[in-house]
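Structure incoming, see below.
Note that one protein chain is taken out, while the other chains of the complex remain in position.
The block that comes next holds subunit A.
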C-alpha cells in the first residue's frame, strides 16, 4: 500500500486546488491519445481523432477528460485508501470497459507532465515525486480488482 507523509499530502492537495480540472482533464486525455495513439482503441465512437489538433479540439475528448480527472480528485481526497476508493471503478474498467491497466500508467505520466508544464518551477522534484507516488497508487488501485 502507498503511504504518504503529511507533507506529501499537503503538497499534493495544495497543488490540486490550483488545477482547472475541466481544462487539465481534456488536455491529459487528449495528450494520451496523441502521444500513444494506440490508446485510441477505446474511443472509436468519439468521432474525429485524425490529427493532434482534431484530438485536442474534440468535444467528446474534453468531456471524457473532465470525467476522468474529476474522478482523480477522489484520489486526492482518499490518499490513505486508494484501493477502497477505486474498487468499483476498478471492476468497471476490467469487466465492462476491458481497459489494459498499462493505460492508467501512461495517463498518470501524462498528467505529471501537464502539471510540470502548468506549474513550472513550483513543480519541484519533491513535488513531482509525491505526484508520481499518487499516480502510481491510482493506477495500482484501478488495476486491483482485475481478474
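Criterion: a contact is a pair of C-beta atoms (placed from the backbone, for glycine too) under 8 Å apart; a residue touches a chain by one contact, two chains touch by 3 or more; residues count from 1.
Assume contacts and distances are computed from a predicted model.
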{"item": "From \"Hemoglobin subunit alpha\", \"Ribosome production factor 1\", \"Integrator complex subunit 11\" or \"proteasome endopeptidase complex\", the hidden chain's UniProt protein name", "value": "\"Hemoglobin subunit alpha\""}
{"item": "From A:2, A:99, A:113 or A:136, residue that would touch the chain that is not displayed", "value": "A:99"}
{"item": "Absent chain, residues of subunit A that touch it", "value": "35-41, 94, 98-103, 106, 143, 146-147"}
